[in-house]
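Dropping the structure in here first, questions after.
Missing here: one protein chain of the complex. Every other protein chain is in place.
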Amino acid sequence: MAGKIRIRAQLDGDTCEVKALMRHPMETGLRKNQAGDAIPAHYIEEVTVTHNDQVVMHSYWGAAVSANPFLGVRFAGGQAGDTVKVMWRDNTGATDEGETTIR
Amino acid sequence: MKKRVAHLLMLASLAGTGLTQADSLPEALGSSFEAINHVDMGRLQRDPLQEFCSKPRGQAGDSAMESALRDEAMASVVFPEGDDFIGDWARGAEVANNGRGLQYSDDPEAPNGGNCYACHQLDPTEVAYGNLGPSLMGYGARGQSEVMLRYTWTKLWNTHAYNVCSHMPRFGALGILTEQQLKDLMAYLFDPDSPVNQSIE
Amino acid sequence: MGLMESIRNTRWLSALFGLLIAAAPSSGEDAGIFDEYRAMFGDDNPAIFVIDEGEEYWLEPQGPKNTSLEDCDLGLGPGVVEGAYARLPRYFADVDKVMDVEARLIFCMGELQGRPSAEIEGYPYSMRGDLGTEIEALVAWLADQSSGMPIAPGQEHVKEREFFTLGEQLFYYRAGPHDFSCATCHGQQDKRIRLQSLPDLTSHEGAAASYSAWPAYRISEGIVRTMGWRMRDCFRQQRFPLLGVGSDVTVALQTYLAVTAAGAPMMAPGLKR
Partner (left out) sequence: MKRESGAGIARRGLLRMGIFVAAVAAVPTKLWATITKPSAAFAATDMDGTFAALGQTPAESAGIIFTTPDIAENGAVVPIKIEVDESLLPGVRRLYVMVEKNPNPMAAMFSMIEGTRPYVETRVKVAQTCNLYAVAETDSGFYMASKETKVTLGGCGG
């Protein structure tokens, strides 16, 4: 069963376009639930994109990235059939990763 | 556990099974809704005006009934003492922008809003306005006479005095807004300093 | 299970990058000022996660009977899910009632899994901070199983026709401290509240654009909302009391809408404000 990241990696000339959708609430810690209690901060802090296990993009996020985050990045040097992975780690230490092959 | 209004229960028990669809309406309402927070099942009961205005589009209402309802609406209007119509436009702007009040998710202690922007254009710099009602931009230029003030107060208090089955809430007659809030809205509409009456360059 | 996996993979790919293009944000409703904003969303819809979760719930043994919902009859026979959503609401002889998808799911959870209906009815829709409920996930998956199929609610049985009439009456039912009915906001063309476009649900085009796109991923909330939730929340804004999940009023209104929208293809889960 796949993880909760959806990835598409497509070649456009010599550039590989990666689009990823992640399943995460991205709670800021500033919202309250209906009962008036604060909803704890819960957000992705770190996201890495790799191409054949080499990092092409690394990012740090704050809680201002929207829920169920979308990320689009582009890199050169990809070939059809290569592996692209997207990994995240959130502020609770939970992680997820997804992978696809370049089309 | 559902709290139902006695009136609806009574109608429902009278309806029983196998009756026509019209009889099943109160039964469906009584079994489908439940009281929550400060919102009780009495909200589902209609007054004669609401019942008259619940006809599907295209169905004409009885004209005698319509004029009776119009007269009743006109008679319901309470004008402010000394015809002192104009309050504070800045507070009126808050009332016009506030869409809360009387929903079960709202704080019953907080003031209700008029939610004017949901349906009307007012301040020309506010882009997020609805169009269910006519634009009221530059309203003050329509005139500042006593007649105009009384007409506008009446529209806010009970719109059905001029237009039976208008979509607009009866802000005064049903106590959605206080007299002071209505005066503040009047100022928002009429005061030459109100943003409603500023022209956009 | 290998076949299952490959079907699943094909489906999400086509859904994520193909079919859902048709269900761009607030599909069919006048966009105007938000065209640029909506265009930037492209073709991705996070509902795809929820669809998968719905299938997992469907297959997962639960409740005192430790049974899955795989034998649930949504109107086309036990376990038949493809196209079932598009045929709802409909009359079910086993309960002698017209039901929508939520009422039927809760019935199946009781019958097949032995779960008390109060458990589901008390918390059918996500609250703030939730990632989704079981009902929302199941409905998203079931709607996806009807994607592209024409809306065709039952209208053969007398009770189905009665519910259409009841739904029409409810649509125009003005009550509460603001005198609102459904028709107050949804009875005319090209209207909006603030900047939010209001579909004219009395017209086929308006009803079709709206009905076909629910359930929908709501970008404002980050979750999938169902048509049952849409009804409940409209009534909250109408200043009415709390509308029960799967209740006669919600089923009747959905029947009125679905019949008005009949023939248009389902395009849910959609993407909404």
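So that you can tell them apart, the chains are marked A, B and C in the order they are listed, and the count of residues begins at 1 in each.
The working rule: a residue touches a chain if its C-beta (ideal position, glycine included) is under 8 Å from a C-beta of that chain, and two chains touch if they have at least 3 such contacts.
Owing to the predicted nature of the structure, the values given are computational and were not obtained by experimental measurement.
Listed by label, the shown chains that the missing chain touches in the whole complex are A, B, C. Per the touch definition above, the residue from B:G30, B:G113, B:G140 or B:G172 contacting the chain not shown is B:G113. Summary of contacts with the chain left out: across C:A137, C:I151 or C:V259, the touching residue is C:A137. If you put the hidden chain back, the residue from C:V101, C:L170 or C:I219 that touches it is C:I219.
Residues 25, 33-34, 36-38, 40-41, 53, 56-57, 60, 119-120, 123, 130-134, 136-137, 193-196, 219-222, 237, 273 of chain C touch the missing chain (whole complex, contact as defined above).
The set of chain A residues touching the chain not shown comprises 1, 3, 15, 19, 28, 30, 45-46, 48, 50, 53-67, 69-77, 85, 87-89, 94-97.
Within chain B, the residues in touch with the undisplayed chain are 97-101, 103, 105-106, 113, 115, 117-118, 127-128.
We take it that only the chains that are shown with their structure count from here on.
More inter-chain C-beta contacts link the pair B-C than the other of B-C and A-C. Chain B and chain C have Cα centroids separated by 30 Å.
Centres computed as Cα averages put chain A at a distance of 29 Å from chain C. Remark: chain C residues 12, 16-17, 44, 46, 48-49, 127-129, 131, 219, 222 touch chain A in the complex. Per the touch definition, chain C reaches chain B in the complex via residues 33, 162, 165-166, 168-181, 183-185, 187-188, 190-196, 198, 202, 235-237, 239-244, 247-250, 252. Interface residues of chain B, counted against chain C in their complex, comprise 2, 21-22, 24-25, 27-29, 31-36, 39-41, 43-46, 49-51, 53-57, 102-105, 117-119, 127-132, 167, 169-170, 174-176.
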